[in-house]
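Missing here: one protein chain of the complex. Every other protein chain is in place.
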Amino acid sequence: MGTHAPILAIAVPLLGGFATPLVARISRVLRDFWVFAIALFVAVCVGFVAAQVFAHGVTVYVLGGRTPQETLAPGAFPIRIMLTVDGMSAFMGLIAGLLALVAFPFALRFIPEEEGKTLSFTLSLLLLAGIVGLAYTGDLFNFFVFLEVTSIAACGLIGFRTWTSRAPEAAFKTMLLYALSGLFFLMAVAFLYGEYGALNLAFLSRQLRGSALDRVALALFLSGLLLKVAAAPLHFWAPDAYGEAPAAKTLLLVVNTQVSLYGLWRILFTLYGGVLDAGVGWLVVAMGLLTMVVAAVMAVGQQDLGRLVAYGAVSQIGYMMLGVGVGLVTLAGRPDYALVALKGGVFHMLNDALTVGLLFLCVGAVEWVRGTRDLGELGGLGHGLPEVALFFLLASLALAGIPPLNGFASKILIYHGSFQLSPILTAVAVLASILLLAVFARAFQGVFLGPRVEVKPELPWSFLIPMIVSAVGIVVLGLVPGFFLEQVVTPAAEALWRGRHLYLAAVLGG
Amino acid sequence: MIGNLPFVVCMILVALGLWTLVAKRNLIKLVIGVGLIQNGVNLFLVALGYVRGGIPPIYTLAPAGAPMVLPTPQALTLTSIVIGVATTALMLAFAVVIYRHKGTLDARKVRELRG
Amino acid sequence: MRGWLGVAAFLVAAGFLLFGAVALRPFGEPVWAEMDEHFNRFSQPEVAANNAVTAVVFDYRGFDTLGEATVLFAAVTGVALILRKVGK
Partner (left out) sequence: MTVVVRTITRVLFPIALAFGAYVIMHGHLTPGGGFQGGAVAASALAMVVVAFGAGSLAKRKGLLSGLESLGGVAFAALGFLGLGVTFFANVLAGAGGLFGNPVPYGPNPGDLNTAGTLPLMNWAVGFKVLAGLGAAVLLFALFGGEHDR
């Protein structure tokens, strides 16, 4: 189990996804149990891998090799696909496992049986496998394959509500852009393969010399992945996708976006770590700022609760890009500031997963009770659903970065790091946060305050437990951020900061 | 330049696909544009693997002594073709459902979700 | 406005791609091919397969193929999900 944990975290949900339709033919109860057991298994595996990586450094697993650690062929070059898990990958895997534990139980009651529950669970498991695969793989073409696995599974889930006309439209738009992003990525891989005859990330990273062709490939990588992470001005698919997917599945879409962001960091920090200049860092910073401002402004006018929260989610991507982008700019000149900013950006990924996850769960609960997400028709739910109102308020405050919640803990690091680079960056980021707070205050008032509305069905426990888990996470991460920063976030941030040579050494030796 | 003509042709195919995405507004034509890009990339991958005077990398009844072309790009192309089929199938399914709802395939008319 | 932006993006992308194609090594003369030569030479002793491409597809890069099968499975599941009969 120990040595095989990284591959089991990917292969078991794949196998589980293939088998889910068969299991569902036997019994529906068994299927629910099966799906939940696999999500639990994945969470255990990624936790185990993370503990291993944080304790002993980069873990390598060669697929089909004579031993899992034999990375090189006789000529001292890697030939097989390998998983390479460093601090950042393990951290990303942890987020995926955590949100799987939240999303799958919530979906058990949220998706009605007659609406294709089996198929949606199949796609969810495949999406989960793709996300973990993206986080762990150390091979560029394999990365592309998992990018497509997540794209297709995600779009199937976005188009889930096929009886409305909006869901297929959102899914078509998203699929078009995902396909384009995957093709850009594939073209970049093809260019690198044509030049260096290799596909292994670590090996290519050592070969890259910053030639003109490398830059063409970098441009293709950037355009592909920035499309997939919904960075402005390429963000227009994301609110539709997040808004139209069933709320329980939107959580997986959020992790999907985050893992694409992780792919961007992997390309920039590891693959191009040796030849990068600050210009790319500034590009990331600029797009991050643009994303948070544009998304916050667009959120103001939304009448649909799902889309409003979706814009909030998109804006948080901007904060991560700002944090890590600042780290990228200052990496060479002021490494100490770079580490602070990187910690902020990386920590914000975890916080964003929890807060945005909780917000979407609240949206899902509201929609489940009232059957609509239109702010004009909602109101007065605070009397009937006090717990949901409390969770929504908590998550909104955390999203806006109000102390002592977790959003504050990571945003203060981002502000601190970016202030050293330029106070203007910090000012813009703070303003966007305030705007978001205003938007969410309006949403809270519109949905939960007002004259009492009778709430018919009681919320089942399968809704409440995931919400309680996320809420506890938000509060704990906000009250004692130091422990998590030290144990989980710092290894991940350091993997980006100075971890490139460790990553290469784990694969190539020396 | 002349030596690279096959690569250039593949890229022209990709560019045609990109132009389709920019210029056309029919959902099916958008799918065709994505398909063009996919085919361009697949051709590019296969072209990368060619070795002058090479034979297929298969030993069954092969002539002795001839150089073999590179096998990896062929494997990658196989993967990428299947992925392309999957993408196309899913997009066409969405287009069919949109047509069922709206009675049109014009992207300008189906846009309910703006901004 | 939007149209011109699209045209500009198209021109930039096409320029990048054509430049990349021209800057690449000449057609038919790969410079670095250790990995592929290894596959061609060792597919018989290591995998016992005459067909090096199949050896790469199912053994050396078998995990890619599993991902590819997953993509196809996900797409068919997605099509079944989209085209199902619900909510008349």
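Order as written gives the chain letters A, B and C; numbering starts at 1 within each chain.
By definition in this document, a contact is a pair of C-beta atoms (placed from the backbone, for glycine too) under 8 Å apart; a residue touches a chain by one contact, two chains touch by 3 or more.
Quantities reported herein were computed from a predicted structural model and do not represent experimental measurements.
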Absent-chain contact - pick from B:Val9, B:Val22, B:Ala89 or B:Leu105: B:Ala89
Identified contact with the non-displayed chain, of A:Phe36, A:Tyr61 or A:Phe77: A:Tyr61
Absent chain, residues of chain A that touch it: 4, 7, 11, 14-15, 18-22, 25, 61-68
Hidden partner interface residues of chain C, rising order: 44-51, 53-55, 57-59, 62-63, 65-66, 68-70, 72-73, 75-76, 79-80, 83, 88
Touch residues of chain B, complete complex, unshown partner: 56, 58-64, 78, 82, 85, 89, 92-93, 96, 100
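Just so it is clear, only the chains that are shown with their structure count from here on.
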Of A-B and A-C, whichever chain pair has more C-beta contact pairs: A-C
Separation of chain B from chain C, taking each centre as the mean of its C-alpha atoms, in whole Å: 9
Chain centre separation (chain A, chain B; CA means) in Å: 28
Whole-Å gap separating chain A and chain C, where each centre is the average of the chain's CA atoms: 24
Residue list for chain A, restricted to those that touch at least two other chains: 141, 145, 148, 152, 155-156, 159, 162, 168, 171, 187, 194, 197, 199
Touching two or more other chains - residue numbers and ranges from chain B: 14, 44, 48, 70, 72, 76, 79, 83, 86-87, 90, 93-94, 97
Contact set on chain C toward chain B in their complex: 6-7, 9-10, 13-14, 17-18, 20-22, 24, 26-30, 33, 35-36, 39-40, 43-44, 50-53, 55-57, 61, 64-65, 67-68, 71-72, 74-76, 78-79, 82-83
Chain C-facing residues of chain B, complex: 1, 3-8, 10-12, 14-15, 18-19, 22-23, 44, 47-52, 56-60, 68, 70-72, 74-76, 78-79, 82-83, 85-87, 89-90, 93-94, 96-97
List of chain C residues in touch with chain A within their complex: 13, 16-17, 19-20, 23-25, 30-36, 38-39, 59-64, 66-68, 70-71, 73-75, 77-78, 80-84, 86-88
